[in-house]
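The complex appears here minus one protein chain, its other protein chains still in place.
Chain lettering (A and B) follows the sequence in which the chains are written, and residue indices restart at 1 in each chain.
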Amino acid sequence: MLKHPMLKYLKESGPHGTRLPFIMCPGCGAGQVLNYTLHAVDSIIKEGGARKEDFVFISGVGCSSRLTSHYLNFDSGWTIHGRALAIATGVLLANPDLNIVVFTGDGDAAAIGGNHFIHAFRRNINVTVICMNNGLYGMTGGQVAPTSLSQAVTSTTPYGNIEDAFDLCRLAQSSGASYVARWTTAHPHKTIKAIKKAISKKGAAFIEILSQCPVHKKQTPVDMIRAFKAMTVPINKAEGSSKIPVGEFCDTPRPEWTQKYEAIIEKCAGRKS
Amino acid sequence: MRKIFIRTDYCKGCLICVESCPKKILKSSSSISAKGYTLPQVTNTEKCNGCGICEIVCPDFAIAVEKKDKAV
Partner (left out) sequence: MSGAPLEKKEDGIGAAGLISSGRHYLEGSEACVEGALMAGLKVYGGYPITPASEIMEHAARRLPMVGGRFIQMEDEISAACTLVGASWAGGKAMTATSSPGFSLMQETISFSIMTETPLVIVDVQRPGPGQGYITTSQEDVMQARWGHHGEGPIIALAPSSVQDMFDFTIEAFNLSETWRTPVLIMAEETVAHMREGLFVPDPDQIKVVLRKKPQDLGIAPEDYQPYGHDLVPPLADFGDGYNINHVSLAHHPDGNVANYNLDMHRKNVDRLHDKIEGNADVIARTESRFLDDCEHVLICYGAVARTGVEAIMEARKTHGIKIGFLRLVTLWPFPQSLLRKRIKKVGTIFVPEMNLGMMMHPITEALRDRCDQVVSIPSIGALHRPEALLEKIREVVKC
């Protein structure tokens, strides 16, 4: 039987039982995002852009964050709700040569993790943040999130959401991220390309991927993917459109945090007797 | 003819592969997996060009296809 080519990057089983299939619901977008990410990573490794041992995956808590719980055949950490970026900062400071990819969800990144979100991008630490945005809190039962649309009916907005949603890409961009892009699970090749570009660049990158939660939205995965195609417009054609822009929001390299700190170490080492 | 392999213990019957196949050779079937999921089936295997889109979009890594350069 021919194996899926990306299974070599997963732990299918071990001495204490099998790990696959993923815990995610049928048709959940998170599994697709992992698939796209591994394709991007595989491409980078094959082209000699990085070694497999240099990749580290950090996640917070939530359905998207389960990707790193125990499935990856990479170094990984499944951490605390909202704090993946803070932990990733520590990883980077101890070893700036590691390629850090953060998996997060919209609630994890922008609600409880909001403070760390804006500061990680302000600092431009060398990390690629992949945010699976399904507009709600999936793991806990479909509550409203900072990315839920106005009037959305969720388990905690039974009368309709009276709040407006963050535009996570604009938030990342204005905080200082050097590379920001938005795609959806309906755009596999664009997403793979964006993730590959983000990982290959130094600095803080933010990739938002609109991702379906069929269970809480009560729609089929296929219908939701069709809807992602219909509700989005390329960013260069977004002017005047009410659709959600997808594409690259910015690609503005600037000095990365550890690169700047290196100058301090060199100066202090020079001052040592 | 390129072979398409479906891991019935991983597939959750989401049918995203069916939707995504550009040659429309995957369809829903009447087969149910051991976990109770509706499995996709392959029809018209001769039309498969090994593009691999089904592999890329599968959330559960449950489908694999012989690529263009591995065609028999």
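One rule holds in what follows: contacts are C-beta pairs under 8 Å (C-beta built on N, C-alpha and C of every residue); 3 or more make two chains touch, one makes a residue touch a chain.
Model, not experiment: these values are computed from the prediction.
Chemist: Check the whole complex and report which displayed chains the hidden chain contacts.
Modeler: Looking at the complete complex, the unshown chain comes into contact with A.
Chemist: Would you indicate which residue among A:Cys25, A:Val41 or A:Leu72 is in contact with the undisplayed chain?
Modeler: A:Leu72
Chemist: For the chain not shown, which residue from A:Arg83, A:Arg182 or A:Lys217 touches it across the whole complex?
Modeler: Considering the complete complex, A:Arg83 is the one touching the chain left out.
Chemist: For subunit A, which residues reach the chain that was dropped from this view?
Modeler: So the residues of subunit A touching the missing chain come out as 11, 14-17, 19, 23, 52-54, 56, 58, 68-70, 72-80, 83, 85-95, 97-98, 115-116, 119, 258, 261, 264-265, 267-269, 271-273.
Throughout what follows, only the chains that are shown with their structure count from here on.
Chemist: As a quick test, compute the distance in whole Å between the mean CA positions of subunit A and subunit B.
Modeler: Averaging C-alpha atoms per chain gives centres 27 Å apart.
Chemist: Quick one: which bits of subunit A touch subunit B in the complex? Just the residue numbers, please.
Modeler: 1-7, 10, 20-22, 24-32, 34-36, 39, 185, 188-189, 192, 214, 220-222, 225-226
Chemist: Note which residues of subunit B are touching subunit A in the complex, please.
Modeler: 3, 5, 7, 9-10, 12-16, 18-20, 37, 53, 55-66
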